[in-house]
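Shown here is a partial selection of chains from the complex, left in place.
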Amino acid sequence: MGIDKRTHDREFVRTFFTTPTAEKGVEDSAKKLRGGIGLRGMQAPDVWVPDNEDATAPSMRGEGAENIAKVVAEGGADFPGEIHPRVVWHRDDPETRYEGFEQMLTIADPERGAIDHIDGFVIPEVGDIDDWKKADEFFTLVETEYGLAEGSLAMSVIVESGAAEQAMTKLRDEMGKPTNNLQRLFMLVIGEVDYTKDMRAITPTGSLPSWDEIRHNTSSAASAAGLISVDGPYDDIRDIEGYHERMTDNQSKGLLGIWSLTPTQVVEANKGPLPPEDGYWLIEAGDREVKLEDDDGVQVYRGDRIGLEETDDGYVLTVGGDRLELDDDGVREELLDLVSYVPSMGDIVDSMEEFEAAKEAGRGAIAMTQAATLRIDGVEVDVERDRMWDEATYQALMVPISLFQDVYENRPDQHEELAAMYSEDVVERAMDVGN
Amino acid sequence: MGIDKRTHDREFVRTFFTTPTAEKGVEDSAKKLRGGIGLRGMQAPDVWVPDNEDATAPSMRGEGAENIAKVVAEGGADFPGEIHPRVVWHRDDPETRYEGFEQMLTIADPERGAIDHIDGFVIPEVGDIDDWKKADEFFTLVETEYGLAEGSLAMSVIVESGAAEQAMTKLRDEMGKPTNNLQRLFMLVIGEVDYTKDMRAITPTGSLPSWDEIRHNTSSAASAAGLISVDGPYDDIRDIEGYHERMTDNQSKGLLGIWSLTPTQVVEANKGPLPPEDGYWLIEAGDREVKLEDDDGVQVYRGDRIGLEETDDGYVLTVGGDRLELDDDGVREELLDLVSYVPSMGDIVDSMEEFEAAKEAGRGAIAMTQAATLRIDGVEVDVERDRMWDEATYQALMVPISLFQDVYENRPDQHEELAAMYSEDVVERAMDVGN
């Protein structure tokens, strides 16, 4: 199977949740780990990362490695997601690399009983491809030391340097070479804060740059090498709306996973890439898109930026500062340019089934119609849009469905919440689509 | 000659027009092909692509290959553009690749009499560089089988996977190696729909992401390897304005060609990258740029977003929500920041000739002046801008002229329309510039 097939158990990772491994001056230094491994349902991440690097004080990391082994040995069997501890590493510091190797040896030691529930390790601060190979070699040594199959431990990296950004373009050539086991690679996770430092970027307020290019490059490299791309942490944990906007932007780049710092962020990020329960219409009001309010099937705009008025010989449409005198067709066209529809999971499943039926009947392309009645300043206008669907459209729109199917197969603990979100019927049909 | 000189007959491709090759249940399954090959003038594309892949039902592709040969044998000699049929291919499916090879053998068979008019083939769904080499090898086999010179058939690819995105960065190293004929490469065409699928990107409305990075990477790779970059299809065939905006954005990235799905789109895309017949002024009105209306040489703004008022001691300029009290120089400067001039073909030719004369006279840099009288809310203000021209400016602004010259040399069937657009005189002088 080509490496550009995602070859791990999970084909999608929505959530990457980190937890400190050992805290000083508390009765149970592993308390947070016990909290993390106890998470279930939408609060439980697809990938849980006991973080023995930045989230844990350097002096506590020895104890942290032992805590990981202990807690995972106890609770790992029942945890619904995958478990990938993060150990220390640095491309510029051999001492740190050796320390990371020792942490892996500790956590994976069969005597500690955690290894059956450890899916892999996360390596931060990697440099160029040869540095990745050093880490891969330690995975191999751990596997042989403990009688595990070579390549059975997944390796994920945090991409937080220009060197690592370049290394991603070499993976397809390097994976599968006789002297490495880089096929073990699983996630490419962006670390924007350290990347910002390595790139020596400055913003006036000290906020993070949006780093569009590294996000694209990571997503593209993941696609080329059959890996999964995950965006870095979103610091302002109170700003749920901003977290959503980041996810939406990521999704448009094929970056479907994101780091979560709190269970609340986990819930948001588990739902983020899934289609909404109910479809809705959007209208471009200046620089922002506004959700229209459904009033008995009529889509109502209540803002002040767009105005509509009926005149004897047509309409006057005002958008921001611009004033347009239009006839019936004109107003329809202008409004059609302003509105768009966000389909629900049910809508997507309906369209998929319709297209599959058309294919059955030997038709390669069909038109899907979206229609709505808009109401602006009390004036109602009917708009309608046709979209041609062919095989490619179908395949492209399969992505959220495939993600849902992957989630449903791998996360039985979320079945109830998913059924509550979408209804049993939609869930069932979504699982059938494409089969 | 280095590979970074464009080494094919065409140095520019504006339009890439696809046509289904065989349709079921119609009297003449090749009817659309006959329509396509009959196109002339602005309706005829620079590159015509009989599409034996997505546009044609799988069951009809055998007949499609024969239709291509038949129709091109009959009408190929008189077709004004190049002809590059698209055959099937997939990086992940040997059966499809072999099928593509057989389609090439059918279309190129000298017995069918089409090959003299076939310029090359388009290979979709390519993967990494080794996959491109597999396709190149089939071209070589076809050439030797039919006694054609090795490398005489151009190969163009559809870039629609992360693996292909990475492959583009290797072309300069791989082209010209003894065991391939990759110098045959001609166009790098982006396939956004399948790329979106391969990248697993999701947008709320199901619309395509704008994919800025893949467009840049394709343009840059084309520049590095002496190839021609072409953007993918624009689905909403009724939205001519949107199609134009896409072209303008593409052009700013050096992506001068675009896919066309209809003869109407062909006309738009043939004219798209050429300078306008008449120059005009633009003004930034909030988030959009508005064309000023020329009233006897005065440039008039009629919108509401920008307001101007004369006061006893100067002016009050309102832009959106902002209110500025300005003196004569102040208002000039503010307005100068808001307006810009789009030169006509004639304007560009004038500037070119002026600079060439200055060079003759031994001057390396001269100032070009743009001046206008603006009228806003009845208040008139004169603005003037100098731009320094040096050799680099001259070379950069040669691009649209070179494109025009390439078009004029290769498309005699468009001479009449071009002369009608620009006047004989401007056309003649444009052909002289740079020589």
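Note that the chains take the letters A and B in the order they are written out, and that residue 1 is the start of every chain.
The criterion applied here is as follows: contacts are C-beta pairs under 8 Å (C-beta built on N, C-alpha and C of every residue); 3 or more make two chains touch, one makes a residue touch a chain.
Remember, it's a predicted structure, so these values are computed and weren't measured experimentally.
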Next on the checklist: Just want to confirm the stoichiometry: 2 copies shown, so how many copies does the whole thing hold?
Outcome noted: 3
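By our rule, only the chains that are shown with their structure count from here on.
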Checklist entry - In whole angstrom, how far does the Cα centroid of subunit A sit from the Cα centroid of subunit B? => result 34
Next on the checklist: Under the stated contact criterion, what part of subunit A meets subunit B in this complex?
Outcome noted: 2, 4, 12, 169, 172, 212-213, 216-217, 219-224, 248, 251-254, 256, 273, 282, 286-287, 320-323, 337, 340-343, 348, 362, 364, 387-388, 390-393, 395-400, 402-403
Next on the checklist: So in the complex, the part of subunit B that touches subunit A is made up of which residues?
Outcome noted: 24, 54, 57, 59, 91-92, 127-128, 161-163, 165-166, 169, 193-194, 196-209, 212-214, 235, 239, 285-287, 303-306, 320
